[in-house]
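Every protein chain of the complex appears in place save one, which is left out.
And now, chain A:
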Amino acid sequence: MKIEVQNIYPLVAWSWDMPKNLDDPDSDEPDNANDSYGIRRRAPNKNAVDDVCGICRASYNGTCPNCKFPGTDCPLVLGRCNHNFHFHCIYQWLKTLTSKGLCPMCRQKFRLKPNATVNTDHLGAFKELAITTRARLISEGLFDEDEEGDDDSEYAYDNEEVQRDNRDYEHIWNNPSTEYEELTVGDMFNTRRYIDDEEEEDDEGY
């Protein structure tokens, strides 16, 4: 039998690169099982396909309400708490003072998930947001509010800690290239230090 190919219509699908096992960021390892054509196949990520942003309720692979084109124009960020949002949505929320820097879904401090490829482009934006939010809180005299009454004592702070923290911020300010694994606007509502000593390695893992 002889077959003559007349036309080929390539079809391409995409979805955000989200960890499969949401409980274990280390399982983010892509399954590099290339098929015989050398194409890396990944099972479509259920979360990326079915789930919606908890803020705008549009699909992760769609756009936030203010964007027209999905993809890099309207990126996704992954939270350490495993709640994910369109970057624009969560950014707009964290910008409000009522947010107290908390994840809308679980009310934990919103932190970017470490080692998530999709997050890497946004570390800077979140860092800047953290700094400006802190400045606003201080200028409105809200910074002293004890936001962490129900949290662990690590969040309690005294003047010395505030000063040390201010030095941290100066450090961030003066060294914009400093690597931060995670940043949280939540930190603006207390003086918890930015850098957890864990996981200081870079993001070039893969």
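Criterion: a contact is a pair of C-beta atoms (placed from the backbone, for glycine too) under 8 Å apart; a residue touches a chain by one contact, two chains touch by 3 or more; residues count from 1.
Rule of thumb we're sticking to: contacts and distances are computed from a predicted model.
One chain of the assembly is not displayed; among "E2 ubiquitin-conjugating enzyme", "Large ribosomal subunit protein uL3m", "S1 motif domain-containing protein" or "Glucose-induced degradation protein 4 homolog", its UniProt protein name is "E2 ubiquitin-conjugating enzyme". Per the touch definition above, the residue from A:Gln6, A:Thr72 or A:Thr98 contacting the chain not shown is A:Thr98. Residues 54-58, 65, 89, 92-93, 96, 98, 102, 104-105, 107 of chain A touch the missing chain (whole complex, contact as defined above).
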